[in-house]
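Removed: one protein chain of the complex. Kept in place: all other protein chains.
In order of appearance the chains are A, B and C, and numbering begins at 1 in each one.
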Amino acid sequence: MNSTEVILQADKIQKIFPSKEGDVRAVDGVNLDLISGEVFGLVGESGCGKSTLSRLLLRLLDSSGGSIKFKGEDITGFDKKQLKMLRRQMSLVFQDPHTSLNPRMTIYDNLARPFKVHNLAEGREEITVEIVRLLKSMGLQAEHMIRYPHELSGGQKQRVVVARALAVDPEVVFLDEPTSALDVSVQAKILKLLAKIKDEKDLTYFFISHDINLIRVISDRIGVMYLGRMVEQGEVAGMFKEPMHPYTRGLFSSVPEPTPARKLDSVLMGEVPSPVNPPSGCHFHPRCPEKMAICEQESPVFNYRQGRKVACHLYNLD
Amino acid sequence: MEDTLTYEEIKKDIDNLKQEKTSQLALVWSRFKRNKLALIGGIIVLIMVLIAIFAPVLAPHDPYRTAPLRRLEAPSFEHPLGTDAMGRDMLSRLIYGARVELSIGILIILFEGTIGITLGLLAGYFGGWVDSVIMRLVDILRSFPVIILAMAIAGVLGQGVYNVVIALGIVGWTTFARMVRSKILSIKESDYVEAARSIGESTPSIIIRYILPNAVSTAIIMVCIMMPTALIASATLSFLGLGVQPPIASWGSIISAGRDYLLQAPWISTTAGLFIMFTVLGFNFIGDGLRDAFDPTADRS
Amino acid sequence: MNKKFLLNRFGRTLLTLVGVSIIAFMILHLAPGDPARIMLGQFATEENIEIFREQHHLNEPLPVQYGAWITGVMQGNFGYSIRYNRPVHELIWTRMWPTLTLTVSALVLAVILGFTLGILAAIKRNSWLDYITTIQAMFWISIPAFWLGILFLYFFGLRLRWFPIGGMAGLASLVLPVFALGLREEAWFARPMRSEMLEVLNQAYIRSARARGIKERVIITKHALRNALIPLVTMIALRLPWIIGGSVVIEVVFAWGGMGSLLVNSVLARDFPVVQAILLLISFAVVMANLFADLLYSVIDPRIRLED
Partner (left out) sequence: MMSPILDINDLYLSFSTEEGELEAINGLNLEVEQGKIHGLIGETGCGKSVTGRTVLGLFDSNTMIKGGEILYNGDDLLSKTQHELQRDYRGNEIAMIFQDPGSSLNPVFKIEDQLDEVLRIYQPGKKAERRKKMIAALNAVKLPDPERLLKKYPHQLSGGMKQRVMIALNLACQPSLLIADEPTTALDVSIQAQFINVLKELQKEIDITILYITHDMAVVSEICDQVSVMYAGRIVEDVSMEDLFNKPVHPYSKLLVSSVLGPETNIDNLVEISGSVPRLINPPPGCRFHPRCEHMKPECKEEPPVLKEVAPGHQVACFKEDLS
């Protein structure tokens, strides 16, 4: 990663879903810079808004506030035609390979759609050659083309899903828990494949996972989300060496480590509150071991502290 | 691992493979075949359809020729199912009745299927006020018992085949609409539709390539499930004197006519009813079989 | 469930009722031609038709006519029957009780029989009892109500002479119509009950209750049944229009003097004030039953019960 060009930038981005019990602030003012060529890992527990954030950045969901810039251009106001162009530049890999391919289309048809939609290849011959090339680069065979999704294993399907995301030759690929539905032995293969492709094609990855060990392996930088807000963001090595936000600290120490000698010690207490009526001020204050008076009243700003971005009042004092 | 295959080479390999491949339809058919009841249903319906198509060939007599001297004759070699109160051959009337009943059934399904599937699709895909308006209309129409509203409508419109179709179709489409809508809603939420949007597919393309093909199974099952209702309801209207009118041979009106001679000629009402029962049973068996064949996980523990 | 949900639900009910009344009213105007002529028949004189028009506000615009009709309805005035020349509400009042007796008895029979068979079939899955339940249900739903009625009438009335063949002479005359109506409906409860019960018995909480060593009898009667019955409540409301529809035909077959036979006669005689009134009353009952089922559902299912 030699350049520091920001390819995707989110500024105070918000998403509010109306629900029976009240408004849910799924994403609540998140700032984010995605640097070209990096793997950005996003972690957080279920319901923290990480999937919603990715859909907002991809413009698959309309944001309720804030701005998103792709290569310096605000994409929140894009019209249909511009969005179609954007779809060629950013693509998405889903969590569950069993549900993300059209079950009534063969693998060929599933993979041919991106080429046809964007006129990337003409005629059956050219498309077929392209698809076989894609399949081979994913470690699949030409014969898989004529299969239906239900005839493939989970790992094979996930390769097809990755292939579809790459068919448009994108610059940024969003990976939403791409290996969590797979077994460990398959997971390693997909991760290696993703890393290889990234180097070959010079891609930028936005990698979402609840598996902290996994994020640590694959990311250059990581961001931690809690209840719709980004609480900490920084280089992967530094983050794990010295997590600054109390939530990050608690989360990381909850991770079971496969070293027989180390045992879980300081774990987070309590549970994630409902996003309908989140706690005032810093959302984390009811569970925070280092809570101060100000935490209940004011939301901490997300800003640089010691080479890292943290949203915590602890680091506001100095 | 650079790719050097040409299209011709790929095509050769693939064509060889295609020979061995079983399609999804074949899979559904093999599951359907294993279901004995469904197969029996299929045979019954097939027989009924053939009877309807070849009625002029199969019927031993003219179903409309009356013979006042031979009324209410018991089954005999000449009249295998006896004669009715006007001396007409019962078997021939029942065979021609198959024509009438099945065509009415098919027309009703076409009528309510077209309206119901279209509106269900609109409501499910677009949601919002379109959905609200359509679903309120469905709510309202479903507050009437089908047969009662159909009676009233048929009463106003007057008797006749097409009025039966209209009267029953006006209520019947709501079932199609509801089922199609809920299927569409679940497809719309699926990952593969979001995937389609993420690669830049347009709305019409998503509907045609992703949503409709996945809703087809629901529509096919619906047709088989709705057919029995249509057949029974149209026969009921004819029975009440609000549907197909004599002398046209319909099973419902034959039963109605036979009612007055139950003691002297019980075969009139009973045989006509058996025809209805077997046809409906056939469709019910098929409907059940198709549901299991399309969705094998539904009833598996 | 909260206040907003309740208000929403009541709002929908009200909207449905308005829609239903509009349809009941519009029935008469559906046909091409003059409603007055449709009702009085082709031999009526111009003069009579004009008088009739005046009486029934037929010269006014449709919304005004509807307004006049619905205001009357709300005061219990459904107009005059042309055929009987009596107020419609009087006619209906006397005919309502026989219909209620018939439908409620049939419903009770169907529910008791259907639930029992469905539960037993689910517990004894793949046994002869299960197959018989499935097959008999298939047969019942494939038989038109009027034909079943005729068969009953022929065998048990005319041949065996166990029961009267028609009319409303005491309890004995109720048996055949109730069974003709209720047995068919039983199938619509047995099958859902069976599949609901099977689904519940497959749930993790049943397995986990078994793992705790709770007796099988307790698991079925307490843990499983309680859950399986919840969706069946809605089923009863959903079947209500069909039972009422079936009762119309059964009433005709057995010469049962209820609303059903009144409706058929009125439709055939083009006595539309009566038809409109019956349509309105029946759909009103259905809408209310649905509302009741929804509310009941939220009482018996803690997952949607009002939070404290």
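The rule is short, and it goes like this: a contact is a pair of C-beta atoms (placed from the backbone, for glycine too) under 8 Å apart; a residue touches a chain by one contact, two chains touch by 3 or more.
Model, not experiment: these values are computed from the prediction.
Of the listed positions A:4, A:19 or A:213, the one in contact with the omitted chain in the full complex is A:213. When the full complex is taken into account, the listed residue touching the unshown chain is C:214, out of C:214, C:255 or C:268. Although one chain is not displayed, chain C still touches it through residues 125-126, 203-205, 207-216, 223, 226-227, 230, 300-303. Along chain A, the points of touch with the absent chain fall at residues 45-46, 153, 155, 183-189, 191-192, 195, 210-214, 216-218, 240, 250-251, 253-260, 263-264, 267-272.
Heads up, the rule we're going with is that only the chains that are shown with their structure count from here on.
Distance between chain centres (mean CA atoms), chain A to chain C: 53 Å.
Computed from the mean C-alpha positions, the centre of chain A lies at a distance of 48 Å from the centre of chain B.
In this assembly, the C-alpha centroid of chain B lies 24 Å from the C-alpha centroid of chain C.
Residue positions of chain C with contacts to 2 or more other chains are absent. For chain C in complex with chain B, the touching residues are 12, 15-16, 19-20, 23, 27-28, 30-31, 38, 138-139, 141-147, 150-151, 153-154, 158, 195, 198, 202, 241-242, 244-246, 248-249, 252-253, 263-264, 267-268, 270, 272, 275, 278-279, 282-283, 286-287, 290. Residues 58, 60, 83-84, 87-88, 91-92, 94-96, 99-105, 113-114, 117-118, 125-126, 128-129, 132-133, 136-137, 142-143, 145-148, 150, 161, 164-165, 167-168 of chain A are the ones touching chain B in the complex. Of all the residues in chain B, the ones that touch chain C in their complex are 37, 136-137, 139-149, 151-158, 228, 232, 235-236, 239-242, 252, 255, 258-259, 262-263, 266, 269-270, 272-273, 276-278, 280-281, 284-285, 288, 299, 301.
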